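Up next is chain A:
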Amino acid sequence: MKIPYYPGCTLNTVAKDFDLSARESARAVGFEMAELSQWNCCGATFPLTPDNLIALTAPAKVLANAKKEGDTLTTLCSVCYNVLKRTNKVLRDDKEKRGVITGFMEEEYDGSVEVVHFLEVLRDKLGFGKVKEAVKKPLKGLKVGSYYGCMLLRPFEDMGIDKAESPTVMEDLFRALGAEPVFFPNRIECCGAHLAMDNEGIVKRLSGNVLTSAVDNGAEIVVTSCPLCQYNLENSQSQIASEAAGYNPVPVVYFTQLLGLALGQSIDTLGFDKNRWDALPLLKDKGLLS
Partner candidate 1 sequence: MNGNFEPKIMAFVCNWCTYAGADLAGTSRMEYRPNVRIVKLPCTGRIDPLFIIKAFENGADGVLVSGCHPGDCHYTAGNYHARRRWIAFRSLMEFTGIDMRRLHFSWVSASEAIKWVDLINSVTDEVKQLGPFMEYRGLKEKAAE
Partner candidate 2 sequence: MKIKLSKEDIDSALIRQLERMSGEDFKKCYQCGNCSGGCPVSYAMDVPPSQIIRFLQLGRVDKIAEANSMWVCVGCLQCYSRCPKGVSVANTLEAMRQLSLRKGADHDDISELPFPFLKKAPQQAIVCGFRKFVS
């Protein structure tokens, strides 16, 4: 079954591994992620000032194109998910703004596409039960810390992918994959996001809090669902290691990479070589590479 899919700019370049591993795992459970034939950048941030309509035209364009290829649109990157889903809500609920925006685009669109995250596809369309059945290589004994970040969850009333302050969708997924999910307090705290460009100090500190919180709670590996989180966590780790005594860096990978592995996809299609902190040794001694 084909599902219309919006990769977004980053997944076509820096985060290719995210994209590949997702397509692979999708295939393993009988989906094909059909990339939109026409798409553009979503704008990478949802404008927080409601009067800033021009910033909504880019995502609106994406949605309008998606509409031509189906009624749902699947995303992977948390930021794209956030921007598209919220823009879609505006277009659906606010006739006046819709008028202005479609005016800009010179194209009609009414917000009727359903924007879903790949996690939702697995949980709601397929069901973690089915995922469990499809597992070839259970991630036995692997302690996985799932990092949600902000954009996947907030604002809750708009995103609504999971429980406001205590989401479990990723943990449930990894339980289904046979892994041992690790809950850690900072899993829904911010990583520093775009401040990477402007204020590394803050990013190091926030990402640091995330990683130490994960490791302190026993995570052997941290998974993300957003290239920017991925980048910030990977980048900060060396510094944390140098500052916090007794801190040993852990691999940070996209959740889809472990998913693909569990579903029995070949290790080299999953882009583990692209990760800054090599996960293979860990996976090896968990006996997951044989």
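Selection rule: all candidates are chains of the complex that A comes from, given by their letters.
Methods note: a contact is a pair of C-beta atoms (placed from the backbone, for glycine too) under 8 Å apart; a residue touches a chain by one contact, two chains touch by 3 or more; residues count from 1.
Predicted model only: the values in this text are computed from it and were never measured.
This complex places chain A in touch with one candidate out of 1 or 2, and it is 2.
Within the complex formed with candidate 2, the residues of chain A that make contact are 8-10, 13-15, 41, 43-45, 47-52, 55, 77, 79-80, 150, 154-156, 164, 189-190, 192-199, 201-202, 206, 209, 227-228, 230-231.
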